[in-house]
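Shown here: the complex without one of its protein chains, the others still in place.
Letters are used for the chains, namely A, B and C, taken in the order the chains are written, and counting of residues starts over at 1 for each.
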Amino acid sequence: MDLYEYQGKQLFARYGIPVSEGSIAATPAEAREAAERIAAPVVIKAQVLVGGRGKAGGVKLAADPDEAEQHAEAILGMDIRGHTVHRVWVERSSDIAREYYFSITFDRGAKRPLLMLTTAGGVEIEEVAEKTPDRLARLHVDPLVGFEPFHARRLCFDAGLPAEEMRQAADIMAAAYRAFVETDAMLVEINPLIVTPEGKLHALDSKYTVDDNALFRHPDIAEMRDLEALPPEERMARERGVTYVKLDGYVGIIGNGAGLVMSTLDVVAGAGGRPANFLDVGGGAQADEIVTAMEVLLSDPDVRAVLFNVFGGITRCDEVARGILTALERLDVKVPMVVRLDGTNDVEGRQLLADAAPPNVHVEETMLGAAERVVELAGSGA
Amino acid sequence: MDLYEYQGKQLFARYGIPVSEGSIAATPAEAREAAERIAAPVVIKAQVLVGGRGKAGGVKLAADPDEAEQHAEAILGMDIRGHTVHRVWVERSSDIAREYYFSITFDRGAKRPLLMLTTAGGVEIEEVAEKTPDRLARLHVDPLVGFEPFHARRLCFDAGLPAEEMRQAADIMAAAYRAFVETDAMLVEINPLIVTPEGKLHALDSKYTVDDNALFRHPDIAEMRDLEALPPEERMARERGVTYVKLDGYVGIIGNGAGLVMSTLDVVAGAGGRPANFLDVGGGAQADEIVTAMEVLLSDPDVRAVLFNVFGGITRCDEVARGILTALERLDVKVPMVVRLDGTNDVEGRQLLADAAPPNVHVEETMLGAAERVVELAGSGA
Amino acid sequence: MPIVVNADTRLVVQGITGREGSFHTLRNREYGTNVVAGVTPGKGGRDVEGIPVYDTVHEAVRREGANTAMVFVPPRFAGDAILEAADAGIGTIVCITEGIPAHDMLRIYTHVRPRGITLLGPNCPGALSPGLANVGIIPAQVFARGRIGLVSRSGTLTYQIGKELADLGLGNSTIVGIGGDPVVGLSFVDVLDLFEADPATDLVVMVGEIGGDEEEKAAAFIGERMRTPVVAYIAGFQAPPGRTMGHAGAIISGSAGTAQAKKVALEAQGVRVGASPTEAARLAAEAFAAPG
Partner (left out) sequence: MPIVVNADTRLVVQGITGREGSFHTLRNREYGTNVVAGVTPGKGGRDVEGIPVYDTVHEAVRREGANTAMVFVPPRFAGDAILEAADAGIGTIVCITEGIPAHDMLRIYTHVRPRGITLLGPNCPGALSPGLANVGIIPAQVFARGRIGLVSRSGTLTYQIGKELADLGLGNSTIVGIGGDPVVGLSFVDVLDLFEADPATDLVVMVGEIGGDEEEKAAAFIGERMRTPVVAYIAGFQAPPGRTMGHAGAIISGSAGTAQAKKVALEAQGVRVGASPTEAARLAAEAFAAPG
């Protein structure tokens, strides 16, 4: 789960990482009030879960409350790379002497947290890694031993931080590590980590991702989720507990198991079609779950045909067939469906479909055959 | 550093282990006030850093404040195995259905914390270990992984705890483990861990030892040290930062390095003498430290002769000789001294002593020879 | 002796009295797996159709000599269950549970790895050595006994490929589902290493997917160390970056972890990569028929 800048900064503040004074605003009037409270020049920052808002005009400096209100007016509702701005963060403007970068990522390859620090901050870290790799200090922390003072020293010396800033940097890194572990984060990024003309270090932006699987122990963070930010189909999927990712094609795809569904997308693409989505009903799905999944998938108006690809292990194919038939009864299904059932109780499943013989359902024996068929049907059904 | 029962219970309470309501009292009047505040039958418990206070009459039940005052009167000032009672702990009396035992010790052999739980509590654990070893559940915890729910389950099931008490026991064990780690404890013992007739678990006594080397990070615990409890020579030694242990003999012993001093005690005993103390001046001692050490040692009126055994490594023998001569000047040394100097600058050291030729100082070449000489001098000097 | 699970397996099932736990335990036993015990705290002394239940894994080890554990407990307790099994001296731990927090697995992995414990999963279908033992949820009927090792991050996709191999008359020595989480115990490299040393395996089919760099590491390992031929399949060419595709670990981060990059890395080491499960099975059949 990705957090907005202001949410990440709330967590920063909780762990003692210095951030600017600020407020969240959903309307230009709220932005004005925030600027009045701060009583100093402020920055109005679009809150979106995507990069590049600066270039898109989503970050503006305002000298006074009037200007804050005007900028908020312009930014709220803006579309930034497909994301609508619903809220702006209004914070006290900072004077910047230097910009650094610090992050902790969950390095699954090394199976350890990876810490990175560079004095070349304010740009994408990939750029630093590519252009000035010697200015990028990197190290891994043993997750059982944790973050020790020597890690801080090594990062500071390797990145070439001025001696007088090391104490502050070490405190920020230790706090960020604590936040990373205690909030089950997959990413904690401070970019830029600024140095003010007075020599104070300070987080000017935040990128913060929390492990979905650990949200049960962080109810406060789980509540930060903004369902508004999702496309309507994905919102529906999330509410109903279905694993769904919207894509930009027109062949709706349902299957059981993440790997098989991903493979189905690829095979459909190989057959010349464009997948409209990824939808995994998971293992052991019951008829009801099949109906729910169908409903989510069909709520996407781009879907012209549906491919049902199930390999029964725990999942029983007769149960899936029953789900399909129920869905056809309950929902007004206008698009053709190709169904391929294999594995546990596949014969029974196919028999159920053959007996009911719904007019727009086409049963195929193989995955490859099913993919070819659905592409053909989607093409002619437009 | 060993803590008194009431100090250990303060730490228990801090970590959420249930303890009885109570107060500390240094006078019978304070004990009466405490009993009045509690307004229920109380137990008056002598606070001493030694076991066996129950048998010695140091624990008494009082039905009312009058009785509390009387018992406190009797217990305060009592001598329990060489320890004078300066304070009593007055706590609400508990009803006891069952007595358990739980402890966490620093197991240096296994290099892990050792947890022990038995339902045969209230007696010395050595007795349980010997007589009913199958009722004693023991396990080690990996210090990097820490205490996990499975440890609690295993202890509870292995010890045969009733199912309905497991939740409470698990919470107490987890709290005790946290206390053990966070306060750098070498021992956390709850004996008895009682079950009340209502089924509540509760710590009725505490034994708590904290690592001296870690006191720098626990100033609050360091302040709990009761210098009054020490014999006067050891109090003086502690105040002056000298490593000193009082023994019951009459040959005063000073040396450099714990192993060499222990060995010197043994060699003196082998020569027929009885050591009065252990005193290690440590590595690299300067003349001033020698004077201080001598002062501590000579404050013991039992000392009839002194053996100075130094093997110079970092320590320079000439520096030691200078310290001895200064001490002889400053202190009124009435007992004979045998000095053996070997290692770094030994020739210079011996020369200094030979030049000054103080009347009661005898220089010996070997450790064995020095031990024999001091025993002889101590015997004739009585 | 086939790898991970085999005739020496003495299985204890953690969470045996749960609905899923008991269902799959009995299926595994029916298949011929030597299921010696189950563990459910507080239910010690009962039995599940004759399988004795204990309160702790330690007891199951002491009383029944269990050497392999299958973890079937809910995600918030599963990490603790793995640590319990490791502490009890279990040598092979198969964790089926999906949804364990990644930080829990980081700590557990760091703890068990240097102790030489074989941890399979979490979020995996388990391991099956046809004819000998099945530990997990792999539908054994799909797979025939044979000499092809199969290793995969995905469950159903593995069954698909097993089925396609069976259709071509080919069977498996062992099927190992390593799991779809960001941090799993056995990696592709670990399993390839086991297959390389396994006299019962003549060819390996490796089924990867987007996310992480384990397939790339496997490619390097194959190039440097393997004599047993390997054929691969990679899923997720159509996956968009930054989205989790069902498995917690199936996500392209920035430009890292794409199916294309994995395919290129494997092909650079001479590994043929099928464009579909069907083609992967066909390539395996060709490699199997070719002179070693």
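Everything that follows uses one rule, which is that a contact is a pair of C-beta atoms (placed from the backbone, for glycine too) under 8 Å apart; a residue touches a chain by one contact, two chains touch by 3 or more.
Every value quoted in this text rests on a predicted model; they were computed, and no experiment measured them.
The omitted chain makes contact with just one of the residues B:259, B:301 or B:359: B:259.
Within the full complex, the residue among B:96, B:181, B:229 or B:333 touching the omitted chain is B:181. Residues 106, 108-109, 111-113, 126, 142-144, 181, 184, 186, 211-214, 216-217, 243, 245, 247, 255-263, 265-270, 275, 278, 280, 283-284, 311-314, 342-344, 366-368 are the ones on chain B that touch the missing chain. Listed by residue number, the positions of chain A touching the unshown chain are 142, 144-145, 148-150, 153-154, 157-158, 163.
Residues 114-115 are the ones on chain C that touch the missing chain.
Quick note on the criterion: only the chains that are shown with their structure count from here on.
Here the CA centre of chain B is 54 Å from the CA centre of chain C. Computed centre separation for the pair chain A/chain C is 28 angstrom, with centres defined by C-alpha atoms. Annotation for chain A: residues 144 touch two or more other chains. The set of chain C residues that touch two or more partner chains comprises 107, 111.
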